[in-house]
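One structure is given below, represented as structure tokens, and several questions about it will come after.
Of the protein chains in this complex, all but one are displayed in their positions.
Order of writing sets the labels: A and B. Residues in every chain begin at 1.
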Amino acid sequence: MDIFIQQLVNGITLGGMYALIALGYTLVYGILLMINFAHAEMFMVGAYVGLFSLKFFSDPEWGAATLGLEGMQQFFTGSIFGLIIMFAIVFIFSGIVTGLLGMLIERVAYRPLRNAPRLAPLISAIGVSIFLQNAVLLWVDSRAIAFPNVFPVVNFGYGINSLKIFIVVTSIILLIGLDTLVSKTKMGKAMRATSQDRGAAQLMGININKVIAATFFIGPALGAVAGIFHGMYYGAVIFNMGFFPGIKAFTAAVLGGIGNLRGAMLGGFMLGIIESMTAGFISTGYKDVVAFAILIIVLIFRPGGLLGESVVEKV
Amino acid sequence: MKLKTGATLFATAMLAFVLAFALVGCGGDANDSAADGVTTYTIGVASPFTQGSVAQGQDIKRGAQLAIETFNDSDEARDAGIQFRMVEGDDMGDPKTAVTVANTLVSDSNLIGVVGHYNSGASIPASKVYSDAGVVMVSPGSTNPDLTRQGLPGVFRTCATDDLQGPAGAQYALDMGYTTAVVIDDSTPYGEGLATFFAEAFEELGGEVLMTEKTKDVDTDFNALATRISAENPDIVFYGGMYNAGALFSKQLTDAGVAAPVMGGDGIQEQDWIDLAGDAAEGDYATNVGAPIDSLPSARVFVEDYEDRFGEPAGTFSAFSYDAAMAIMKAAVEASAEVSSLTSPAGREALLDALENIRFDGVTGEISFDENGDTNNKIISLYRVEDGEWVFVDPASIQ
Partner (left out) sequence: MTSHLMEARGATIRFGGLTAVDNVDMYVDVGEIVALIGPNGAGKTTYFNMLTGIYKPTEGDILFNGASIVGKAPHVIARQGISRTFQNIRLFPALSAIENVMIGRHMRTKTGALGALFKTPPARKEEQQIQADAEKWLAFVGLSGVANELASSLPYGAQRRLEIARALATEPQLICLDEPAAGMNPQETAELNLLVGRIRDAGVTVFLIEHDMKVVMEIAERIYVLDFGKLIAQGTPREVQNNPAVIEAYLGLGADALMAKHLDEGGDDA
């Protein structure tokens, strides 16, 4: 039973990260019917921005201290209060930078192709993905970089620790926040309207470029948060770190029903838990096999995914 | 025996003398023999000198150079009337460049042997060129088992192979009192081989393997596996794989409360292992081919000579290179007792035969080769992370 709870905790933590990344895929798909393959790189870039801003605030041999701002570093790393402020700054800064990068990519690589055949933006996305990976490879480092170990990890037994709680709680808050944004706010309604009928939305006075830009800000910003979690949780970042989590998160989005936000969240947590349980009770080698087998079974019975739109239409 | 050798030597010297005259008379220069009856043969040294692992390349070059200088000065060489000349070839650690270097080297008809290359990726394609040309090759640093398993005659090495690391690790683990192990690999040929050999040897030597499991070299999440391992409570966790995924595994093991150290092969003995795993790396073990040179009793004289000659301490590969060059030269002397010229087909045959059967006390231990051309002197060392650094563990200290 102890082991079961521990594996569940492992799975939920992993699932929270998948869910955050999956939202980026599903948001873009919902609005543009496009699979943004560069989204995995948003996760990676977010992790790097987080890494360097965290180093700037906390590493005595790097960043702020070398500029004569040791006092600031001491404030941030010296107390719980300082740490909270530091992490808040790091997450928000990384989210904004990555979000802006997402908007830039949309503007440069996708918008010119919006009316092109659907394969064109897909190829463009793969191009962006390769470009970003290589940019980090060449300009930052080809090797894995250790993530600053400044988060105070306190163990509570059953494999539960303060970092896992932080990741899961923050993920859930962000998921609820996004759900509220989309279901309750003006921008969210505009996003839903745009995803359902872009032309009609425009004629109702909705600036779809703005809505799409917002989508390309929100998705990468959440991806960046997941990237920082990934760095904190596993202790390292590397230029190609986005690839597998990206594929898993995309799978989660499809499992839940691509285009459906709650589906992406559900899919993310499900996938994380399935992987952990399989690795924990069957075999590590089978975790992907089982995860994808479940995906295929779900798609056979519900082609639109668990909460997908085709299901809604049938109801 | 001695008499016979003396007679042969004399005959050889006479023949060389006559031949030298004949050649000088013809104005030819195919043979570099000097007028005083001494034959000079070429030994190539091929390694990365300007790109890639240049530090190891430098060690290899100097080791060979010291060996040639020492040997040329010895009675053994003088009595045989043979001298050696060194020619360098810079392969930049690159397979294609290595083939070009090999072709350039064998175009010298006086070349009888090559010390090199360093990278397995360079040694394997180059070995074909040497073998075809009848030139022997002794690698001081290529550890990939495939090098000597291509069925090519004349390919040798003085360093141990990767596949010995698993069994050596198992022996070390048991010597240190770790009797139960969990064995994990990363599903790559390297990692899988290492882990399989470790597990087999560990059980054969009396240890108990509690669990084996496969991961992938691209995995980052090992939490579920770590939780499982914590339930097994092993003495040691063996990881067959590379440092980047393995370091994350080591960290997650510690996070999951596994106190047992991780052991791996040379793939994890990197500073990055310590940087990425952080405090969790402390106490982890790695085996590696070769040994720090000052830990070998047989190398004491060599270490002093080397430092006198080059003003810098000898590296591991300078010792393997020294022994590689010595093996070629000693074999050359032996072979030259039987044939007039080592550059003739019969001479090359004789040299190969002599090298296959060579046995002498080198700086890294007793040098001899098995039927594949691998050294019988298999040195695998153990390292441990102490205070954020990989530190050599003296085998004598393990009990």
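Following the convention adopted for this analysis, a residue touches a chain if its C-beta (ideal position, glycine included) is under 8 Å from a C-beta of that chain, and two chains touch if they have at least 3 such contacts.
In this text, all values refer to a predicted model and were calculated from it rather than measured experimentally.
Undergrad: Considering the full assembly, with which of the depicted chains is the omitted chain in contact?
TA: Computed over the complete complex, the missing chain touches A.
Undergrad: Just one of A:R111, A:R143 or A:R192 touches the chain that is missing; which is it?
TA: From the options A:R111, A:R143 or A:R192, the contact with the absent chain belongs to A:R192.
Undergrad: Which residues does subunit A use to touch the chain missing from this display?
TA: 177, 180-181, 184-187, 189-190, 192-193, 196-197, 199-208, 214, 309, 312
In this section, only the chains that are shown with their structure count from here on.
Undergrad: Centroid from C-alpha atoms only, then distance subunit A to subunit B, rounded to Å. What do you get?
TA: 47
Undergrad: Considering only the defined contacts, which subunit A positions touch subunit B in the complex?
TA: Interface residues on the subunit A side: 3, 6-7, 10-11, 13-14, 143-144, 146, 149, 153, 159, 161, 230, 234-236, 238, 241, 243-245, 275-280, 283-285, 287.
Undergrad: Touching subunit A in the complex: which residues of subunit B?
TA: That would be residues 187, 213-215, 218-225, 227-228, 231, 244, 247-248, 251-252, 255-256, 272, 275-278 of subunit B.
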